[in-house]
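Report on the following structure.
For this depiction, one protein chain was excluded, whereas all remaining protein chains were kept in their positions.
Presenting subunit A:
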Amino acid sequence: MKTKKLINSGADAVDEMLQGVLAAHPRHLYAVEDMPRAIVARNGPRKGKVGLVIGGGSGHEPTFLGFVGKGLADAAAIGNVFASPPPDPIIACAMAVDGGAGVLFMYGNYAGDVMNFDMAAEMLALDEIEVRTVLTTDDVASAPPDQRDRRRGVAGNVFIFKAAGAACDLLYSFDDVERAARHANARTYTMGVALSPCSLPQTLRPNFLIGEGEMEIGMGIHGEPGVAREPLRPADAVTDELMDSILREMNADRGDRVAVLVNSLGSTPMMELYIMMRRVKSRLDDAGLILHTSLVGNYCTSLEMAGASITVMHLDDELQRLIDHPCDCAMFAR
């Protein structure tokens, strides 16, 4: 059976979405001329500031383009649904945000994104634009702790990009921006659970099968199989399972501060997210951790997948300052 979607055609979905985004947010965003997949912040890039370019496949909105704006990312390169952008829009983003202080690429650790962004960086080097790259690897379920650099980047992107964007906005040096970005990534942990699949606009068919009473712990944001398929349990038990993995690895001391994101994968409603948030808070209290700030809602989605992820960033003084730094994006402000 085909899934129902409000689209005109699968092939046009991404470009028509971008036209709608630009129509809605003209004060925040514009597309590079003749490069509609290169979305740039109106007020972000400036001389002497490290430029921050993020990007990846579509279908995760508001990731990535919703986090383009002053104090956060300067530009986002947009790919097809769940597919890395090619080098051209990435290069256009880098050129648009280069303020002479270097350009940082940040994106989730996926083979396709790495190849396309690396090709873009090689071509930019010929134009003498210095590019460095920090990959996000916050998905705890995707590889063991001793192989952290093989992990995927998922909803933790929001905090990691936020910290790096603040460092850029505060005019940190290129070295310091890179260090802060790596530091933010190293202290961010995400675990997710999927309840039902999504379908791509071009196929209108579910991209995986899952039984009526089942959930999949650790499923990726493109529907990549996770670590365990189990019978669906009550929200508190599921939240505990996710928090257990995160807290075990985070290894925080009592009194440490954290930032938390309870994120919908697309169709899971706010009601369920807040039920999970309630349990997250009681688990943090039990562990003696201080909830410094929280986000609850759709931040890194997987089209209409049902399910949620929990991200915890283990703050220190620097990360707290960067997370609290103001930002003004089309779909996110602090």
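Couple of notes before you dig in:
The rule we apply is simple: a residue touches a chain if its C-beta (ideal position, glycine included) is under 8 Å from a C-beta of that chain, and two chains touch if they have at least 3 such contacts; residues count from 1.
As a convention for this text, contacts and distances are computed from a predicted model.
The listed options are "Dihydroxyacetone kinase subunit L", "Quinol:cytochrome C oxidoreductase", "Hydrogenase" or "Protein translocase subunit SecD", and the UniProt record of the chain not shown names that protein "Dihydroxyacetone kinase subunit L".
Among the residues A:Ala24, A:Met115 or A:Ala333, only A:Met115 touches the chain that is left out of the figure. The hidden chain makes contact, of the residues A:Gly51, A:Gly66, A:Pro85 or A:Gly192, with A:Pro85.
From the options A:Ser142, A:Thr190 or A:Thr301, the residue with contact to the chain not on display is A:Ser142. Residue A:His222 is the one among A:Lys49, A:Arg187 or A:His222 that touches the chain not shown.
Touching residues on subunit A toward the chain that is not drawn are 57, 79-88, 110-112, 115-116, 119, 142-143, 150, 152, 200, 202-203, 205, 207-208, 220, 222-225.
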